[in-house]
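The complex appears here minus one protein chain, its other protein chains still in place.
Think of it as A and B in the order they're written, each chain with its own count starting at 1.
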Amino acid sequence: MDLIIEGVKQALYLLFTLDREVIGITLLSLQISGTATLISLFIGITAGTLVALTRFPGRQLVVSLINTGMGLPPVVVGLFVTIFLWRNGPFGFLEILYTPAAIILAQAVIATPIVTGITLAAIQHLPANLRLQILALGATRAQMIWILVKEARLPLLAAVMAGFGGVISEVGASIMVGGNIKGYSRVLTTATVMETGRGNFDIAIALSVILMLLAFCINAILTQIQQRERPR
Amino acid sequence: MSATIQPEILLKLEDLLVRRGGVTVLDISRLEVFQGQVLSLIGPNGAGKSTLMLTLAGLLKPSRGAIFFQGERIADGGFAYRRHIAMVFQEPLLFDATVFENVATGLKIRGMSRGDIVRAVPGYLERFGIGHLAKRSARKLSGGEAQRTSLARAFVTKPEIVFLDEPFSALDPPTREALTNDLERILRETHTTAIASTHDQTEALRLADRIAVVIGGKIAQIGPVAEVMNRPADEFVASFVGVETVLPGRVVRVSAGAFAAAVAGGREVEAVGQVEPGDAVLCCVRPEQVTLSPNPTPPGSSARNVFAGTIRQITPLGLFQRIRVDCGFELVAYVTRQSLEELGLTEGKPVSASFKATAVHVIRRKEPLPL
Partner (left out) sequence: MKGFAKEGLLAAFLAAAIVLATAAPSLSAPAQKNIILATTTSTQDSGLLDVLIPAFEKKTGYFVKTISVGSGQAMAMGQKGEADVLLVHSPTAEKKFMAEGFGLDRLLVMHNDFIVLGAAADPAAIKAAKTTPEAFKKIAAAGALFLSRGDNSGTHSKEKGIWQAAGISPAGQKWYQETGLGMGQTLNVANEKSGYTLADRGTYLALKKNLSLSILKEGDPILLNIYHVIGVNPGKWPKVNAEGAKAFSAFMVSAEVQAIIKTFGLDKYGSPLFFPDAGKKEDALGK
């Protein structure tokens, strides 16, 4: 019990004194997971909308694959990204293993199916005739898609949050492809694991508190927007 | 038929075939929509009205066939064409934005400047009686308000043709009545060509210049309102339209709830309803309400409407015989085979046809149809 109380005390101390290492790790986590989320949004919203709006042979299989991908275990992603990025692997020439870029890549791989799946569901959930209504208003295909995506913005916001929440709290892939290098590829989750291993429970708790605060803020913002926008 | 100048053809469809999963959904060899007129598509649910509507609007690629707008064939995708049309569906299909932004959508799509949009939209909001709702979220509207927004959104782009796919069928009767009134007025004010599908004949009778009856993916009959109603091409159309006598008229006298309307052939029909002298009306009489008698003036009848005429045609129709009588206008009556024989009715024979004033179903129209 003492340990927990001491840990939380120390955690609050580190937080309120803006401990440079803790702040640095937090910012790096935000930057890495934020970039990964943005990449996954770009790919996921495009792919999800495309799959939602087109009919082609094998579409059912693609949808099943996307839904499976939504639950892709991070360590599996981590392992395969590592193997692909090895110096002597197929993408070794990129020389990005054990860099933040590798973590961004792995996290984007994890988040993209989540964003794609939610986008797909969101667009399909819109009224069937809405597409025709938009076209009948004189829209080009691009305008139609843009309006549809705008209409689905609430569930897409959920996609953003789910994607970001999924990758910022993920540890398996980050430690494998990032290497947990101090001040370089050490993020909140990998640092928490390491500090726990070192017995520095106070820092580990501080990092966990930050992680939970981030998760709380994300959900608070999401709830706020959804409550404001959904009077129905 | 009075000799009127044939209006210009705005939209034309040729040799249309739509197949879905191996089943023929629509098979229409020819359909024309005239400039400034309202064409009502009526028919049972699932007859293909919506599919026809979507095809005509260029939103659905037919398996075969061509659509011509102002004489030019609509290209694949029909983007240029779609900038000349507007469509209102049964569901309002509003966007998650304010009423104003919803109505402005078509203009924004066309790249109109904000200034022009702000000038253009309010007039249409007022026209559809939703000016006070401009800033309201579309998610917070009643069914009627939402459909008004959808109509305003369609009309603000000044379309050359408006497609209305059962626009009021999800509304309660008073709201539907109010919206039909407004739509009728606006169609007349703007001279917009329209195609409106409905399964409610009263709605069709109020709005339409012409009616096309769609049954089983085919156009069973198309023509002016009175023609289709009075002379159904076949049993199916007859059973669907029900009312077989529709007399366009103009109110000439009003007295204590009852009125007389001048109809074709210089005759007058008496009916019951709240109308003003000079109003345009349609008097609809169901065939089973008409009594025929071989005597020129039937004795002891309480019917206010008694017309002498000549039997033009007798056709068997199940249990009944369908009899067309020419009384200066055309009247359809059903009698049983037994009555037919007892009364000794044959084609060419003079008869008197009578029906009660209360048997006349009166439809008021803003715009008169030719008598």
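To be clear about the criterion, contacts are C-beta pairs under 8 Å (C-beta built on N, C-alpha and C of every residue); 3 or more make two chains touch, one makes a residue touch a chain.
Just so it is clear, the structure is predicted and the values come from calculations on it, not from any experiment.
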| item | value |
| --- | --- |
| Identified contact with the non-displayed chain, of A:L79, A:I96 or A:L126 | A:I96 |
| Residue, one of A:T17, A:Q31 or A:Q226, that touches the chain absent here | A:Q31 |
| Touching residue (missing chain; options A:P57, A:G71 or A:G199) | A:G199 |
| Touching residues on chain A - with respect to the absent chain | 3, 31, 34-35, 38-39, 41-42, 86-88, 92, 95-101, 104, 150, 153, 179-182, 184-185, 194, 196-199, 201 |
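Note that in this section only the chains that are shown with their structure count from here on.
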| item | value |
| --- | --- |
| Rounded Å distance, chain A centre to chain B centre (Cα mean) | 55 |
| Sites on chain B touched by chain A in the complex | 54, 57, 59, 79, 82-83, 85-87, 89, 91, 93, 95-96, 105-106, 109-110, 137, 139-140, 153, 157, 163 |
| In the complex, chain A residues that touch chain B | 127, 129-130, 132-133, 135-140, 143, 147, 150-151, 153-154, 229-232 |
